[in-house]
Structure formats: C-alpha cells, structure tokens
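Dropping a structure here in structure tokens format, bear with me for questions.
Here the complex is missing one protein chain, while the rest keep their positions.
Chain naming follows the written order as A and B, and within any one chain the residues start at number 1.
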Amino acid sequence: MGDNPSRSENATAGDLGVTGRHARGAGTGVSPRSYEEPPFGGGGALPKKTRFGMEAGFKGLSVAAGAMVLVIIVAIAVFLISKAVPAINADTENFLTYKSWFPNDTEPKFGIAVLAFGTVLTSIIALLVAVPIALGIALFLSHYAPKRLATPLGFVIDLLAAVPSVVFGLWGRDVFLEPVRNFSLWLNEYFSWIPIFGGDGPFGRSVLLGSLVLAIMVLPIVTSLSREVFMQTPGMNEEAALALGATKWEMVRTAVLPYGKPGVIAAVMLGLGRALGETIALALTLGVVFNISFNIIENGGNSIAANIANSFGEANETGRGALIASGLVLFAITLVVNMAARAIIYRRREFRDSAA
Amino acid sequence: MSLLERESAGVVMTPDNIRSQKLHPGLNIGIAVAALVVGMAVAYGFGIGNYVLGVVLGVVFYLVGLQIVAGRIEGRRAARDRMWKTLIYAACVLAILPLASVVWTLISKGVGRLDGDFFGSSMNNIGARDPDGGAYHAIIGTLEQVGIATLMAVPLGVLGAIYLVEYGRGKFATTVRFFVDVMTGIPSIVAGLFILSFWVLIVSPWFNNGTPRFSGFAASLALTVLMLPTIVRSTEEMLRLVPGPLREGAYALGVPQWKTILKVVVPTALPGIVTGVMLAVARAAGETAPVLLVAGGAAAINFDPFAGGQQSLSLFVYQQAGDASRYAPARAWTAALTLVAIVLVLTVAAKLLARRNSLSK
Partner (left out) sequence: MKLQRSGYLAAGIALTATLALAACGSDNESPEGGSDASAASGNCVAGSLTAQGSSAQKNAMDEWIKTYQGQCADAKIDYQGTASGAGIQAFIAGTADFAGSDSALKEEEQPQADAKCPGGAALNLPMVVGPIAVVYNAEGVENLQLDAPTLAKIFDSQITKWNDPAIAAQNSGAKLPDSPITAVHRSDESGTTDNFTKYLSKAAEAEWKYDHAKAWKAKGGTGAAKSDGVATAVKSTPGAISYVELSYAENQDLQKAKIKNGAGEYTELTGESAGKGIEGAKIEGTGNDLKLSIDYTAKTAGAYPIVLTTYEIVCSKGSPKAKELKAFFTYTSSTGGQTALNDLGYAPLPETIRGKVETAVASIS
C-alpha cells in the first residue's frame, strides 16, 4: 500500500496560500533571524555568502537521510543474503523446483516452487475479483454519484485502506469462512467438471477464501487511486465527447478510461504489491498446504509470507535461513511489480502534463 | 487530442440518438421485479440454490430484460448506457456488502468485552479459566511503539524524499530510489528478524550487563524499517506534484533553496504527506510478527519501552485468536475493535488536519 500519488489535487494547486504562508514565514522551526529581506536591485538579490551555511547544512541533512535509508536497506540486504545463502547451500534438493518444505530435518529439503505459485495464484485471483469492482466504484464516485454522496463515500473507502490486516484475517477466518464454504459446496455440486471447482473436499479454508479476503483488502487501494485518476480527466475531453452526442457511458469509454488507463494500471500494480506481501490475513485464512494445485475451493493454498508466519515458530537455524531465502524470492517478485508500477506512473505523468 | 479523433468515428449522429423517448421508471421497476421473481423461481424451482442464487440470477435477467426493452424504446446505445450504469451501481453494492459485514462483525463481536475491565487491566494473572483480563498493556504498547517509530520514520523519510526530489541527481539518487523500491517488498517478519539479530542480540547487551533483552524500542525500530519506504515513496510522489513555477517564483525572489523547500514545497505538499504518513502508521499499528520477535510480547503492563517485553494490540489479537481458552475469542474481537478505532481516529484526525490546512480548498 503506502504510496498514494493520489491526493494530488490538494497538493498541486497551492499558489495563493503558499504566498500568504511564505510571507508570514513560520511553521518550520528555522530561526527567522537567519533570514534577511532581500535588498533591492542588482546582484544583491543573490543569496549572500552567510546563507550558504544553512544551504549546505540542509542539503547535507537531506543527503544524510537519503544515505541513511540506503545504509539501512543495504544492511538488511547483506544480513538477509548472509542468512539465506548457507541455508540454500544446506538444501539437499533443488531450491527452485522442489515441492515440499522440510528445512528442519537433519538433511534439509525445501523448495520455493509451491510457495511462489501460491503467492502468485492468490494475488492474481484477488486482483481479478477486485479490479473490475474497484473500477466500478471509482467510476461511480467520480462520474455517477451525486457529489454529496461521493465525498463521504470516498472518505470511507480511504478509511478502509487503513484497517489493519489482522482484522480482515480474523473476519475471514471466523465469519466469511461459512458463506465461502457454502458457495464452494454449491460450485462443487454443479461445476465439478471444471477442474478448478473439482475435488471432494473438505472445502472452506481454500485459495478462494484467501483470495476473496485479499480482494477485499486491495479494493480500497485500487478504488481510491483510480478515482483520483478518473477525476483528473480534463473537463474539455468529457464535454467534447458529450457535445458529439455520446451517452454517458460512451463518454466514459472514449474520454475517461483511455485517459486514466496508465494510472489504473499503476493502481492495479500497487494493489498487486500489497497482495503479494500480505502476511497475517493469509496465514489466518489459507489452508497452508504444500502442493501445486489449480483447485481453488478445496482446503489448501499457501503463500510465501503466510508460510513465513506459520513456520517460523518451529524453525531451527537452517529453517530460519530457508524462510529468509523465501523472503528474498518474495522481494524479487515484489520488486518487479513495484518497478513496473513506477515506470507506468512516470509515463502517465508525462502523458498528463502534455494533455493539460 | 488524438484520442477523440480516433474514437469519434463510433459516435455517429443518427435520428436514433437524438430521439428523446425515455424508458418509463415504472417499467424499469417492473422489469426488476419480474427478473427477481423469475430468478427466484429458477433457483428454487429447479432446486439448484437458495435466495443468493435467486438474487444473482435476478440481476442477470434484469440486465438482459433491460437491454431488450430499453433497446426497443430508447435505442441500442442508450440501452447499453443503462446497462453499464446498472453494472457500476451493482459493483458498488457488491463491494459494500463484505465491508459492511466486516464493520458489523467487529462491532457485534467486539462489544462483548467492551467493559472497564478490558481497558483497565492486563493479562497478568489471567489463567485459561478466567473470563476477564484486558488489553490495557497492549494499548500502551501499541501507542508507545508506533509513536516512537513515527518519530523516527517521519523525519528520516521526509528528508530522504526531499533529497530524492530536490537534490538527488545521478547514480547515487538512482541507487537510493531503487533500494527504496526494494524495501517496500520486505516481508514484515524479515524486518523483525533483522532487528532481532542486529539490535536485540548485538546492541542491547551493551545496555544490559551483557544479556540480550527484548524491548518495545526494538519493535519501534522494526516498525520504522517498515514505515520508511512507505513514507519516502508517498512523500516523494507528493513533492513531485508541487508545480515547478512555485519553486522558480521563490528563487526569483532570492529565497535560498533550503528555505524554498521548507516554506514553499513542503507546505504545499503537506496534506498528501500527512495522508501517506497516516497510511504508514496504520500499517505499522497492524503489524504482528516483528513485535512478537523483538518486543517479546508480555502479559503484564510495561510502561518502559526500553526495558523488558512489551505487548501490542495486533499481536494480542493474533495470540488471543489462536489461544486455547474459551474466553480468548471475545478478547480478540474486542481488541480488534479497539485497534481499528485507534487507527481510524488517527486517520480521521490527520485527514481533517490536512484538509484544514489544505492550501487549495
């Protein structure tokens, strides 16, 4: 979650207020004594030598903060790799393809295949469910709902993004399990000829439950980001479409959706990033079983993060190393997703700048 | 706009779309009722499902029926418009159902233990047979740990973002940016492990006669690691949105760069930064695994974040949810309700604060 390049309409248009605030010059904790009114005319307007002290100081501070971030991350990376490598070396099976997780045996055997598969599967199903609905709500909030309804509803959606995941996990395990099990039984009764709905039970704590809970968690994020993007559609484009006789939906399809497409893709990628890394909610709802299966309604399912949370307790030295190695794989997956999202956000910005 | 040129081919003026005949609202409702009845009849008549299937089939039949009837009266394009509108409204209802269920469950299951005892006592001296016990120690722990983590992560994160946006050029900035991206992917338990090996096992013995010990502060460090990338990235996005002319205007007035940043750029982006920080705080407050690893958890009240194990609310929820006492689930739900309440109050407060200071509205 985290990044919301969304509150942009608040942030961008700040011209008038800034001047006022600037003139009053307070609120930053920097001593006003160091500030002299720029003298009139000529070269005097250039910063004086004395101010270079503050300038260099502040710059140094921010560079130090940037470097600090780098130091922390490099320290973590070094630490993780130093723990993961011995564990992978001790692995008597192929780390990438082996389909079980017994790192605590005297001859450790473990592989990432099942976990990586489960992580990707649950996240993708979650997005398949969440994205169409999230886009529907985003369009509703930006173009269909009356403003009196849209503003509070948007606020509520933003709040839901802040609900801690352990709460969703608990709800999924104690409440949502029952309807999902009934639904699974129904699917199994009538659609068992489709492999993903086959099997003969038990049902319930399945990939379906985990994915749906994830979908509910991802929904507010994708919604609020997409809504921001849709609201930024230039009014000119919308009016032009309407003036050409387009119905409202045609206007949305021809003006709003193409304009927002890169932003929506970025929002989806960010949602995917959260889904991939989600720990506690999945640890509480998935069956945590080691096998690769496309059956989504039978008890089962697993993910890297949920496995770390579940297996950590009984892990020994090698076991912890193995879990860290799986964490590194999660890193790699998340990194690819994040970088893709970032690339798209940048492209979108250029797109918008040129459009505006 | 090339996009309008491209799409305008599909929008052809015909007498059909200027026609102003409208579907009568009564007819609309009629179709809805009929569709629902047919859906229920199919579901129960063939015995293939209960009312849920009936409603789902009803919606499908309604969409089909609407498409046919409206298509005849209003024309094909208007009918499609209606269909999409219905779908969008349906999406809204569909999403609100589970979210409402979450809220309802939280409240209905959470009020069970919503008493003075819960907020006034800890789990110290509470055995499996005791129905009371509370989360006081966990609330204290969450407030202290998240508070300290925020104090550390916000200045560092905001300054880091300022570096990336205002000063960062070249390889070093690219490296920092790349690693911030890497950092967003750290599973929380891995951050906990890092702090465990680094702080608890290596640094803390210096302060404690050579024996390592858990502390709430260690949990704050782990939470800082988790909050930092979120804050850096959201702040960076917000700072980038500050228009260049604002900065140039300040420079033109002879304001030095550091002052421009502190008094023009940051205040302009403040509402967005606050929102990003709040999301980071909410995430940190919901973290379970790192707290367990480095703060150790505790059953008794511990005010001192620098010495001894401390509990946190989310950890408390997780532990009580899997506990072998029949009174534990009630405690878990009330603690979850408390946690959500704390996070929501913080979020709403921050949003209102940001809105009041919003420079655009």
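Note that in this section a residue touches a chain if its C-beta (ideal position, glycine included) is under 8 Å from a C-beta of that chain, and two chains touch if they have at least 3 such contacts.
Just so we're clear, the structure is a prediction, and the values are computed from it rather than from any experiment.
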{"item": "Residue of A:205, A:253, A:274 or A:342 in touch with the missing chain, whole complex considered", "value": "A:205"}
{"item": "Touching the absent chain when the full complex is considered, from B:25, B:47 or B:127", "value": "B:127"}
{"item": "Residue among B:73, B:143 or B:173 touching the omitted chain", "value": "B:143"}
{"item": "Hidden partner chain, touching residue among B:200, B:330 or B:343", "value": "B:200"}
{"item": "Touch with the omitted chain, as defined above, among A:142, A:254, A:299 or A:338", "value": "A:299"}
{"item": "Subunit A residues touching the omitted chain (full complex)", "value": "24, 26-27, 101-102, 104-106, 173, 177, 181, 200-202, 204-205, 283, 286-290, 298-300, 310-317, 319-320"}
{"item": "Where the unshown chain meets subunit B, residue by residue", "value": "119-122, 124-130, 132-133, 136-137, 139-140, 143, 196, 200-201, 205, 211-214, 270, 292, 296-301, 303, 308-309, 319, 321-326, 349, 353, 356-357"}
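Simple rule for what comes next: only the chains that are shown with their structure count from here on.
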{"item": "Centre-to-centre distance between subunit B and subunit A (centres being mean Cα positions), rounded to whole Å", "value": "10"}
{"item": "Subunit A residues within the subunit B interface of the complex", "value": "1-18, 21-22, 25, 27-28, 30, 35, 38, 45-47, 51, 54-55, 57-59, 61-70, 72-77, 79-80, 83, 132-137, 139-140, 144, 155, 158-168, 170-171, 173-176, 186, 190, 212, 216, 219, 223, 237, 240-241, 244-250, 252, 254-255, 258-259, 273, 276-277, 279-280, 284, 304-305, 308-309, 312, 320, 323-324, 327, 330-331, 333-335, 338-339, 342, 345, 349, 355"}
